[in-house]
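Only one protein chain is missing from this complex, and each of the others stays in its spot.
We call the chains A and B, going by the order they appear; numbering starts again at 1 in every chain.
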Amino acid sequence: MVTAFDYVPAIVLLPFVSFVVALFLGKNLPKKGAYGGIAATAGSLLLSIWVLFAVRGGGAHQETYWTWAEGVGSQPFTLEFGALIDPLSALMLVIVTLIATLVHVFSLGYMNDEGERDLPRYYAGLGLFTASMLGFVIADNLLMAFMFFELVGLCSFLLIGFHFREEGPPSAAKKAFLVTRFGDYFFLVGVVAVFATFGTAAFAGAESFPALAEGALAGNVDVWTPGGLDVMTWFTVVGLLVLGGVMGKSAQFPLHTWLPDAMEGPTPVSALIHAATMVAAGVYLVARMYGFYVLTPTTMGIIALVGGFTALFAATMGIVKEELKQVLAYSTISQYGYMMLALGSGGYVAAVFHLTTHAFFKALLFLGAGSVIIAMHHNENMWDMGGLKNKMPVTYWTFLAGSLALAGIFPFAGFWSKDEILYEALIHGLNEPLILVGYVFGLLAVPVTAFYTFRMVFLTFHGNARSETARNPEPVRWNVKGPLSVLGVLAAVTGVINMVPVQKVLGIEGIDYLHLWLNNHYGGIEGLSSHHYAEIGPYSSGTLFGGEVATVVAGAAVSLGLAVGGLLLAWKLYNVAEPVEHTDKLGGAKSLLYNNYYQDEFQVWLANRTRGVSGGADTFDQGVVDGVVNGVSSVSLVSGDRIKRIQTGVVGNYALLLTLSLTALLVVFALIGGWF
Amino acid sequence: MTDDEPGSSSRKPGLAAVALFGVLAAVVLGSASGFSDPAAGFPAGESIIHNIGYALFDIDLGGIPSEGFLAAFLIIAIALDVALDSAVYLAKQEDEGRIISALTDGGQDIVDGEVAGTTETDETDRGGDR
Partner (left out) sequence: MVPPEYYLLLSSGLFCIGLFGILTRRNALYFLMSVELMLNAANINLVAFSFYWGNLTGQTFALFAIALAAAEVAVGIGIILALYRNFGDVDVMQAATMRW
């Protein structure tokens, strides 16, 4: 019988076909390949929804499509491509394909209607990115995940540098590529370490590396460790190595510096890649191999601490930015910090929940920003805007929905997910001081987030118009408003998929759908459930005020109160007819924040200090590697130059050579064969 | 030609041919003992020419064993035809409008199939070597 799972490869291949078509035929197509991209991603979306319902109906799927390398020896590795469809990947498939489809539609308005050039290259990049991202999502082993992880990084590079004729984008693209590659370097070492330790990199099953690691810690399984290292220590090291790639891709401190610069790319690209999906790849990877991470409390603590710190750190920088997309970029970093905090503090479901809601509302905010940018003729400075509320109602109301979600205001999607993260961090933090520090960071970031979000909203849409373009903005068409509306509704209502606080306070059972979903309540693969993760996890829960309900209410009240406080402060300062730059009052702190805590300068300084190492590598490359290659070719060149002298062109010489050679050959044969 | 001028051509490369003959002769004489059987020869009373004719056309009449060569015969016929045509083609090369052909008549150049000079010369000049 044909099931949805038979079509899993098609989900990945459809966007890939659109990439090939756009690349080779794009010039001759109407809208330069946009329709092909929309059709392919929409097809993938439908198939993904089908897969989602198949998982809802109790299914789960793991299949190896292609074994592309088989080892020999006593412990052979097999390297393979396969698909792993469980509740987590099914959900992620739907998120990625939905956002990709909407971004393709939006691109019609943002790229085609604006008369950009080289559109086939743009749509080819989007197609390849979507295909790679989906391939990453369905990956059933760490190596395949790594390969697609690199591919999405490449697509990100290509699309950030789309406007390569200008000065900024190529530089930003290089920076994004190099910084994420720095993290991926550790990831690669981690992949090799996983292979060396377990002999497999599969995510799921009894022979998967999380299962083997669990067995090794229980003393049931023997694994290789370098130099007889303690198993727990070695697993921590491996986990941290893989985490390097995660921190690069998900823009966690200190590898977050590339993401704000990545805003040089076209806005739909920022929405798809640098907000909703690719940046989520890091978080998704941790969730995918969560069964491995929960085994090592040290790694979990580091994840939580880095996440919480990044959430607060990035949020503070968002306060002073003047450009719309820069604010959103820092809020993206901050929100992914929350997800890492959730993962580190044992809130697997909370992290996936926030991943989902964030994908919707942050894609919405970026597309809304794109709409504003169209209207403002590509001027992104918020101080030139103002008063757009009445001129762009659709954009305003959807943007407002996204902002409320981002700020975590009841009852928008972001409130539920952020509240659950903070709740998980709180109850686990009560017994674990490190997690509690992460919780405090996260909690402090709440009012900051609300403040910069509404500073952005008020500066952009409220007050009086502060420039000529703001007084007469360019109208946007259906292809901009359509995706905004869809995402606006989703940003408002996605919270209902996981109403845990309501369930706990009011006692209504069965409305925590996402918990049931990720707990293999409907269908799933043994060992990949949130229940299993909680069992093997290091944390125990504590409560405040003598009860779970009280803890839930208190946590939600505190975070909502802080968010509303931040919102009201922004309201007071910026919701006026002629707002002034209150951030100037911060004095030196402002320039510190505005220059991103001099992170870039620090990294440049660091790069200059390590110039000796890279210079040595360069000398080695130029001298030894290139030297060997050049040496080999020069041998051929010189010997060819000498040997060509034989070819005199005089027929007599050829005849003489033939005769002499024949004679010599005959003599040799005669001597060997004994003819004489 | 140049060969006839003294010193224009070296006889030294010919030593290679002599050397080859030496090697070949040594090999032949060294292996002459392999031919211990006397030659089979052809049966008396059979016409060899007739038998070759039968072999060429795959006619099974002769008393001397042979193989059929009809296909080879036809192919060689075509090959000879091609060789003749290509020889004519190679010899007849166009050079600035004049065909320097092996088929010139009386040393006159042929221009586009016409004898050169027919257009300029008088009626009285015609004839002669035509």
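Keep in mind that, in the parts below, contacts are C-beta pairs under 8 Å (C-beta built on N, C-alpha and C of every residue); 3 or more make two chains touch, one makes a residue touch a chain.
Quick caveat: nothing in here was measured; it's all calculated off a predicted structure.
Chemist: As a test of the contact rule: which chains in view would the missing one touch?
Modeler: A, B
Chemist: Extract the touching residues of subunit B with respect to the undisplayed chain.
Modeler: 1-3, 8-11, 13-14, 16-18, 20-21, 24-25, 28-29, 31-32, 35, 38-43, 48, 51-52, 55-56, 62, 64-67, 69, 72, 76, 79-80, 82-84, 86-91, 93, 95, 100, 102
Chemist: Counting contacts across the full complex, list the positions on subunit A that touch the omitted chain.
Modeler: 644, 647-652, 655-656, 659
Convention: only the chains that are shown with their structure count from here on.
Chemist: Measuring centre to centre with CA averages, how many angstrom lie between subunit A and subunit B?
Modeler: Subunit A and subunit B have C-alpha centres separated by 79 Å.
Chemist: In the complex, go through subunit A and note every residue touching subunit B.
Modeler: Listed in rising order, the residues of subunit A that touch subunit B are 652, 655-656, 659-660, 662-663, 666-667, 670, 675-676.
Chemist: Of all residues in subunit B, which touch subunit A in the complex?
Modeler: So the residues of subunit B touching subunit A come out as 13, 16-17, 19-20, 23-24, 26-27, 30-31.
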